[in-house]
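Everything on this sheet refers to the single structure shown next.
Only one protein chain is missing; all other protein chains are in place.
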Amino acid sequence: MKDMTAPPPVTETQVIRVVKAMRRDRRAQWGPVVLGTAGVLAFLLVWQLYSQFGPISDEFLPYPAQVLSQFFANFAYASFWASVGATLWAWMLGLAISSIAGLVVGVLIGSSRFLRKATFTVLEFLRPIPSVALIPIAALAFGPQLGAELLVIVYGCFFVVLIQTLYGVADVDKVAYETTLTMGMTWLQRARYLVLPTLLPYFITGVRLSATIALILGISAELIIGTDGLGQSVAQAQLNGAPVAMYALIITAGVLGIVINLGARAAERKVLFWHESIRAEVPA
Amino acid sequence: MSILKNVGYWLGLPILLILIWYFATLGDVSTFVPRPLPLWEKFASVWLGENILTDVVPSLGRLVLGLATSIVLGIVLGVLIGSIRAARWLSEPLLEFLRAIPSTIMIPVLLLIIGMNDQMRITVIVLGCLWPVLLNTITGVRSIDEVLSNSAKVYGIRGWKRVWHLVLPGASPSIMAGVRQSLAVGLILMVVSEMFASANGIGTLITNFQNRVAVPEMWSGVLLLGIVGVLLSAILALIQKGVLKWYDGLKAASHGN
Partner (left out) sequence: MATDTNGIRSIRGDVRLHVENLSKTYHGRAGAVEAVRSLTFDLHQGEFACLVGPSGSGKTTLLKMISGLLEPTGGIVALDGKRVQGPAKGLAVVFQEYARSLFPWMTVEANVELPLKTAGVPKAERKARVLEALNDVSLGHALKSYPWQLSGGMQQRVAIARAVASRPTVLLMDEPFAAVDAQTRGELEDLVRKVWREHDMTILFITHDIDESVYLGSRVIVLSSSPTVIQDDIAVDLPDERDQISTRALPRFAELRTQVYEEVQFAKTNAGGARVERAA
């Protein structure tokens, strides 16, 4: 009987396949980085070519080099940072107010079946109203002030947080709830050990979604009403006939968007991590 | 009896609020606060008259056209990028950056490049609405069940047939979620682009009213936008129900287990 324990002699095909597999592994490590950078460079190249040879004059579509250098040059101007700061400040305030309001109202409504049913139609009507529809009203009521921008941001984000909070409250495990009743927990204890931990992931998701929405609402308000911020700077640049500045500000807004997005996701992960380890301590 | 109860819940608070509103505004109020009756009158006269043709229809038309373009483009590109790993690696950083740009900030630039016309406004909508559909399509394509994908491979389902029978239906729940997000963004872009630079449209009219401090008319515009938002969401929900009937059934069945 042939000895089955020794491996059969290695053939050339096998060697080739092994080498290919190893190359595939290395490719998977570096591929995304290399190709990703290549993609961005390709985009810049197409931009450059289109701007140089395309139908749009390079006055209206400046070269990437011009825009990028303006983008970096902006960092030296105090007015630039004031603008960014104004947008961020309104964003932060708006997000905070709408999150807290959404959480409180959400918990109140969510905890009561009567309230949930009674408020359903009103909420379902108010929710789809695009917050930007309030821009003219905000403009008339507040003028080009922070309050106008906050009105728009808060109205839009409030409902997002509210809906998520309602989902969260609805998700509270019924059996666990009844257990807390038999244990004679106070409302406060129940909130701490049962409701809030269940609610937390949903609430954080709501805040993360709102973070992006708040930015676009804020900039839209600044664009139309003229409140201080990036939107207003772009409108101003348009009036001054400075396309390069406009493009540079668009890139700035994009960078801001990415920072906010990454920051929101990081915060979400941190809070949920904490939440999971807290969860382990909740009595079954 | 329970139908009556439900109707009571649906209409109770709204009617109560409207009554409170009516009585609260009977006396003298700041000019910015509308009264219910004049508001209703203005709503009817402004929006149910000829303005439907000159403003409402163009606005909604642009929105629908922009959305349709975004959806088609988003799905086609999304399937391509989602299916080919190299394409995904190439485009991911770029796409992540482009979608992070708050699309309304591009309105002034597009005004410069394209001019104050319908193409500009539709382009604005497409530039904002493309990303949710595109990125959700990519996610959907990548999340197709491995066993299902293997089954398709084994039975020789390749190429276009694979896209039609496996990839598109499999990604459709994710794509629909993207379309819902696109609708919300599209509404924002439609309104803001019309407020900033347009000769006609709902947004333009509202801005005109604001400039003339015609308060009830302005509020009527807000009311109209609310109705538009509700209607469009309802239509989308109906479409979703039809397209994702199998998905709802599947989830219900697996929850029952």
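Letters A and B mark the chains in the order given here, with residues in each chain numbered from 1 onward.
Everything that follows uses one rule, which is that a residue touches a chain if its C-beta (ideal position, glycine included) is under 8 Å from a C-beta of that chain, and two chains touch if they have at least 3 such contacts.
What you see is a predicted model, and the numbers here were worked out from it, not measured in a lab.
**Q** List the neighbours, among the chains on screen, of the chain that has been left out.
**A** Hidden chain contacts in the full assembly come out as A, B.
**Q** Among A:18, A:170 or A:262, which one touches the chain that has been omitted from the display?
**A** A:18
**Q** List the residues of subunit B that touch the chain left out of this view.
**A** 145-148, 150-151, 153-157, 161, 165-166, 169, 172, 246-247, 249-250, 253-254
**Q** In the whole complex, what residues of subunit A lie against the chain that is missing from view?
**A** Looking at subunit A, the ones touching the missing chain are residues 1, 4-5, 7-8, 10-11, 13-14, 17-18, 21-22, 25.
By our rule, only the chains that are shown with their structure count from here on.
**Q** Could you put a whole-Å number on the gap between the CA centroids of subunit A and subunit B?
**A** The computed centroid separation for subunit A versus subunit B comes out at 18 Å.
**Q** Spell out the part of subunit B that touches subunit A in their complex, as residue ranges.
**A** Going by the criterion above, the answer is residues 9-14, 17, 32, 85-86, 89-94, 96-98, 100-109, 111-113, 184-185, 187-188, 191-192, 195-196, 206-207, 209-210, 213, 215, 218-219, 221-222, 225-226, 229-230, 232-233.
**Q** What residues of subunit A sit close enough to touch subunit B in their complex?
**A** Touch residues, subunit A against subunit B: 31-32, 34-40, 42-43, 56, 60-61, 117-122, 124-126, 128-137, 139-141, 215-217, 219-220, 223-224, 230-231, 234-235, 237-238, 243, 246-247, 249-251, 253-255, 257-258, 261.
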